[in-house]
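Take this structure, written in structure tokens, and hold onto it; I'll ask about it next.
Here the complex is missing one protein chain, while the rest keep their positions.
Let's look at subunit A:
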Amino acid sequence: MKLTIKSWTGVASWRWIANDENCGICRMSFESTCPECALPGDDCPLVWGVCSHCFHMHCIVKWLNLQPLNKQCPMCRQSWKFNIH
């Protein structure tokens, strides 16, 4: 028997690998977006600190920008540094 494939549609799924389900700042799911965004994924990414804690990028940046002096992780209060994977 000989088959001829006329067309096909690729489907892919993705998920973040985070140590928690929700962002501690906005309490929205990591699989979803921060409250300001509509589309999950690259437009509303997760970021990690070197302290290993993880947040929506928009949430942690907003938090850090509002800290007048010490830019600390809201979880462990260590000074926040982005962990570049």
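Note that in this section a residue touches a chain if its C-beta (ideal position, glycine included) is under 8 Å from a C-beta of that chain, and two chains touch if they have at least 3 such contacts; residues count from 1.
Simple rule for what comes next: contacts and distances are computed from a predicted model.
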Name the absent chain as its UniProt record does, using one of the following: "Ubiquitin-conjugating enzyme E2 C", "glutathione transferase", "Rab-like protein 2A" or "GPI transamidase component PIG-S".
"Ubiquitin-conjugating enzyme E2 C"
Going by the touch rule given at the top, which residues of subunit A touch the chain that is not shown?
24-28, 34-36, 59, 62-63, 66, 74-77
